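Quick notes on the structure that follows.
Missing here is one protein chain; the remaining ones are kept as they sit in the complex.
Chain nomenclature is as follows: A, B and C, assigned in order of appearance, with residue numbering initiated at 1 for each chain independently.
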Amino acid sequence: MIKVGIIGATGYTGIELLRLLHFHPQARVTRITSTSQQGEEISRVHPQFKKIYNLQLDELDLEKLAEETDVIFSALPHGLALEKVPELTRMEKKVIDLSSDFRLKNPKDYPFWYGFEHPCPDYLEQSVYGLPEIYRENIKEAALIANPGCYPTSILLGLKPLIQENLIDSSTVICDSKSGVSGAGRGAKLPFHFPECTENFKAYRVGSHQHTPEIEQELRYLSGDPNLILTFTPHLVPMVRGILSTIYAVIKNGVEKEGISEAYRKAYEKEAFIRLVEEPDLPETKFVYGTNFCDIGFRVDERTGRVIVVTAIDNLVKGAAGQAVQNMNILFGWPEETGLLHPVVYP
Amino acid sequence: MIKVGIIGATGYTGIELLRLLHFHPQARVTRITSTSQQGEEISRVHPQFKKIYNLQLDELDLEKLAEETDVIFSALPHGLALEKVPELTRMEKKVIDLSSDFRLKNPKDYPFWYGFEHPCPDYLEQSVYGLPEIYRENIKEAALIANPGCYPTSILLGLKPLIQENLIDSSTVICDSKSGVSGAGRGAKLPFHFPECTENFKAYRVGSHQHTPEIEQELRYLSGDPNLILTFTPHLVPMVRGILSTIYAVIKNGVEKEGISEAYRKAYEKEAFIRLVEEPDLPETKFVYGTNFCDIGFRVDERTGRVIVVTAIDNLVKGAAGQAVQNMNILFGWPEETGLLHPVVYP
Amino acid sequence: MIKVGIIGATGYTGIELLRLLHFHPQARVTRITSTSQQGEEISRVHPQFKKIYNLQLDELDLEKLAEETDVIFSALPHGLALEKVPELTRMEKKVIDLSSDFRLKNPKDYPFWYGFEHPCPDYLEQSVYGLPEIYRENIKEAALIANPGCYPTSILLGLKPLIQENLIDSSTVICDSKSGVSGAGRGAKLPFHFPECTENFKAYRVGSHQHTPEIEQELRYLSGDPNLILTFTPHLVPMVRGILSTIYAVIKNGVEKEGISEAYRKAYEKEAFIRLVEEPDLPETKFVYGTNFCDIGFRVDERTGRVIVVTAIDNLVKGAAGQAVQNMNILFGWPEETGLLHPVVYP
Partner (left out) sequence: MIKVGIIGATGYTGIELLRLLHFHPQARVTRITSTSQQGEEISRVHPQFKKIYNLQLDELDLEKLAEETDVIFSALPHGLALEKVPELTRMEKKVIDLSSDFRLKNPKDYPFWYGFEHPCPDYLEQSVYGLPEIYRENIKEAALIANPGCYPTSILLGLKPLIQENLIDSSTVICDSKSGVSGAGRGAKLPFHFPECTENFKAYRVGSHQHTPEIEQELRYLSGDPNLILTFTPHLVPMVRGILSTIYAVIKNGVEKEGISEAYRKAYEKEAFIRLVEEPDLPETKFVYGTNFCDIGFRVDERTGRVIVVTAIDNLVKGAAGQAVQNMNILFGWPEETGLLHPVVYP
């Protein structure tokens, strides 16, 4: 039984780690930290944990944390993680960081997309992008895992087989994604105030969302095309959890439906958390709610020569905490699904 | 004060006509019909109308209806409207039909997209497509107005200036639309059962939705390109009302943001129901809830050379009953906004 | 056409006044004020008002406001209204105040239930409690109208006939009320953050809600019993608008169902905004959404000798802004339903 620490345990990603790790047969959360609520019982701050967790929120003491745990999840927001994570790595502690602070390989992307200069760009080189379906081998040896963003996970898993098998014109990719409100975090703000948010649907940060370079970086890696760019539009859905991405691309001459099916089967038949959805069905967010699954379906629009891929994940699980636990499983050499195969709470 | 009849008054489109016409200073609903609930008071079937309407649901007697009203709205479902509407037209009664039975000019589109042979294709020629922002002049003289579909309205209004001013490559158009559940009508079915539908988001009829030929028909008319085709993907949002369409197209060489702004201003500055949304804002469905407005905003994604247009309407108002009343106003020579300028019920 | 001013026009009550007054044939809003957003166009702060209102938010200058308007609605929060309203009254301006600052006749209730000493208790005497179904005659002459709270409106209208006709044991009254989230106002706070608030139901301030003395004050007036007390429990429903109150009382010996029906008919048959709901139907909040109606139904539980009354209102309309407009209509001698008879936006 390994000992797990969580930095920033009271936000939505932090409590989702607590939820998922409760099922894990080989890991136990022993230390949790919070800046704003240190000293409190986690079950006072989050009453849903009563009779589940007896754990107090500690102040963040990196040295103590490193000493007393075997692996650390950082659920700090971006811009804060980079102040804490490098020190843990220097102490040779394995860290799975759920922020975006170590995902981008090109330091110039930080000022452009995030608005700050990265203070420790050397860590960008050694971090491993924690998408197991692409980087499984590298994750095994990683000291610092940069856990992927929610939108990028939903898009990269949908495009990987098409890009790798060279089935689409990569200059035509458009990703239209829709996310539940938990993706915005636990901070109460007017756009997420219930009366404003329910019975409303909108696009936001059109053409300028900070997940764009992350998606492009990985598609470039997969395609070998260093100039690949795409259009990405996020939307806000009046629901709590779930991302559905609808991805459009022109298929290459001669490519047919069966070839696309074959590419998906080949890429994913051994994956524990990818479920291919066959016609006439299509992915729906409710079928992956609370789970680490990514459901993928597609249609070929023969009239226009496009493929339309639809993927569904739970943004807090496969899009954050669940994927982080999957990465921990890889890091420790356990089967990837260890403690992660939960049925959906349905309906 | 003219007398108005509504055929099929108990469905969502029918009761929305009742709601909107209640505000109209020149028109009064005097006859309403229902097949399933004839003889009932409308306020028994729909208690929200108590103290608002004292009207009984009649059986559908076309002759009597024609005699006793000045204009008729048909809110029958598609496939049923075509059995009733032609007879009213033969009796020289003005009809605004809210089904899709008279929208498509090419009779062959009906078996392909709707699954039935059209029994009276000559009526397809004489009907006028009731989108005032395109066909205002024709509507004035129309005997039979085919009121547009909800998705087509949201897409055509977004694309019209770009197509007419030749600013985009029309072979690259992709429309990703999201609709509230009222678009599915009042029939209780499993996918719309509250526990299945709330906290869920999904795509449906990907590449095969029956509104596709209607959108293409009108874009061909606007562009002059008889072969224009596009990709259209509808989605279901867990909310009652509203359609948000996100429309993608490659812009032509040399076209810039200001030129696009100018095209929208030029096309719509005199329109009563189009509201252009300026940066940094974008349309949201909640801002048009219950109203006949269509809000339109756009972004130029300079990195990829695409324009992304976002439009928002209320599917039951500008997407159905409100547009029908706007058409009635045109037909009778009244200002288009007569009885239609309502503030949103917000929040 | 009279000129109307609104103090505090950007909160939910303020914008609801703007919405409703837009329909009014005799009144026009000419001045609106806001402390936090003065100088802004109302349609910038609330985009739903584009093409509906061209009005700028002014700073609050009481003298100017009094000079340039015929009647003033104050939509300031409680504790703030009492700093501004008395001065307007001193300038002999008619004010309809939507806060609770002038509702309670006993100054001692303020420190006990609201936590502050009332600075101008003489105004408590001259203010009129603005529930038309009880105080219509007094409202006609009032200088200062204290518009009722949302919960009290839903409860008092349900109990008035039973209390007045002496049909129930007034020591047994229990009011279990459920409110939509808009009742909490527009301030973003964690309990109303969409992910926390949706798919949740809870009671709050059990036995200690500040509307309790207001309900008791008016029931004492109606019953003549100066010691009447009751139990009131508010709950939060994951919806935007609506209050449903379920009210329990032991019926007096010999009282039967028909006698109760008769009491309701007698009390309300001439009321424009009360709708009695007959068996087997019961009030539902959706049937009054966005309207000034109060729907009332009841059941006699013969096994236990209790009557159970169910009432439904829209908390922002009959529970706030709509009732305020109804009071304005009374004040100016217009029919009470002037500008207020709107059909529900349904579904």
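To be clear about the criterion, a residue touches a chain if its C-beta (ideal position, glycine included) is under 8 Å from a C-beta of that chain, and two chains touch if they have at least 3 such contacts.
Given the structure is predicted, the values throughout are model-derived calculations rather than measurements.
When the full complex is examined, the chain removed from view is found to touch A, B, C.
Considering the whole complex, the residue from C:74, C:127 or C:233 that touches the absent chain is C:233.
Note that of A:104, A:159, A:188 or A:240, the residue touching the chain absent from this view is A:240. Touching residues on chain B toward the chain that is not drawn are 12, 180-182, 186-190, 192-195, 197-199, 238-240. Listed by residue number, the positions of chain C touching the unshown chain are 174, 176, 178, 180, 195-196, 198-204, 206-208, 229-231, 233, 235, 237-242, 244, 246, 248, 282-286, 289, 299-301, 303-304, 306, 308, 310, 312, 347. The chain not displayed touches chain A at residues 12, 15, 18-19, 22-23, 46-53, 182, 186, 198-199, 240-241, 272, 275, 277, 281, 284, 286-290, 293, 295, 341-347.
By our rule, only the chains that are shown with their structure count from here on.
Annotation: 46 Å between the Cα-based centres of chain A and chain C. As a whole-number value, the distance joining the C-alpha centres of chain A and chain B reads 39 Å.
Averaged C-alpha coordinates put the centre of chain B at 37 Å from the centre of chain C.
Residue positions of chain B with contacts to 2 or more other chains are 198-199, 240-241, 284, 286, 289, 347.
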